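Below is one structure. I have some questions about it.
One protein chain is absent from this view; the other protein chains keep their places.
Chain nomenclature is as follows: A, B and C, assigned in order of appearance, with residue numbering initiated at 1 for each chain independently.
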Amino acid sequence: MDIRVQIDPFIPGALLDEFSGVQTGAGAIVSFTGLVRDLDGELQAMEIEHYPGMTEKALMQIIEEAQARWPLLGTLIVHRYGTLTANEPIMMVATASKHRKAAFEAADFLMDYLKSRAPFWKREITAQTADWVDATKADEIALKSWD
Amino acid sequence: MDIRVQIDPFIPGALLDEFSGVQTGAGAIVSFTGLVRDLDGELQAMEIEHYPGMTEKALMQIIEEAQARWPLLGTLIVHRYGTLTANEPIMMVATASKHRKAAFEAADFLMDYLKSRAPFWKREITAQTADWVDATKADEIALKSWD
Amino acid sequence: MTLDVLYFAWVRERIGVGRETIETAASTPRALVDELRSRDTRYAMAFSDLSALRVAVDQQLTEMDASLQDVREIAFFPPMTGG
Partner (left out) sequence: MTLDVLYFAWVRERIGVGRETIETAASTPRALVDELRSRDTRYAMAFSDLSALRVAVDQQLTEMDASLQDVREIAFFPPMTGG
């Protein structure tokens, strides 16, 4: 279990290779990278706020829940906070397992739980606006699909 | 659409960063890496045979099918052939989309189709044996789940 | 009872502080919200729609009717939007 909540940028490929390098016996590795979308070139910055202390605990609980459901050899969650610009990686999850279905499902699960259960909040800054991103119904439905 | 069928090794993280670097407007990137499993330290090599000409066509058809089903911004499939050793990457798929569910589902779909529809055959070499890997019922069931 | 009360995102902006220490006898988050609403319009604005709010007690996501017994820290915030 590797959890990183950081203000610094990260390079997804470098992290993927680092993650893969420490797995033993894995046949399948899935990664998800979330990037700052451009909003038709209007976005000046994305600001991410989080709840220090609770964030790490919540991510650990989410990973423990995934480990209880799938035979995972390794899991990684990295999430940035602070000020980001368009196309920058926001976060990444990675899972390693013997078989592909476990790796896929666990990564999908980690994302759904992280979206709705880890205390991060995003705000999109344009020349005119500085709006907090709304949680979507789709995210809530995705979460419930694992019940 | 980026399809590579190659004898040379590749570095998944380097490829992921290369793939991400050419996407525009993507919010979500999913990668799957398949690795040679170790068979309790018994594996001396994995040999992969393929059907030159048909392989590239089959992979292209699989990607076109995925593009028809999900709004994908980019897709990548890399698959090696020849002689590989334990823990080496065999293949990788990557998908880019605006939203995470499309990227996840399309990567999962590409893997299921590639497994049962792209002309690759694997053989595991140990000190005693050189057995062709059997196709599994699970792979056939996974494929049918997309019908 | 003395509680550390934390606010995040637009809840923090409406209330104007990210963290404060509050002396209260409230037994649930909901009771604390009612008490704060009556103190100042900033709270009334931030807490106008409880269905748009989430609450964590000692850094654990919970319900508005959870117990505040032995709690040190409580946080109010909008639905999360990470990932």
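Miscellaneous remarks
Methods note: a residue touches a chain if its C-beta (ideal position, glycine included) is under 8 Å from a C-beta of that chain, and two chains touch if they have at least 3 such contacts.
Small disclaimer: the values here were computed from a predicted structure and weren't measured.
Although it is left out of the displayed model, the omitted chain contacts the following shown chains in the full complex: B. The chain not shown here touches chain B at positions 34, 48-51, 53-54, 57-58, 79, 90-91, 111, 114-123, 132-135.
The criterion applied here is as follows: only the chains that are shown with their structure count from here on.
Chain geometry summary: the mean Cα position of chain B and that of chain C are 48 Å apart. We define each chain's centre as the mean of its Cα atoms; on that basis chain A and chain B are separated by 23 Å. Shared contact sites, meaning residues of chain A that touch two or more other chains, fall at 34, 111.
Under the contact definition stated at the top, the residues of chain C that touch 2 or more other chains are 83.
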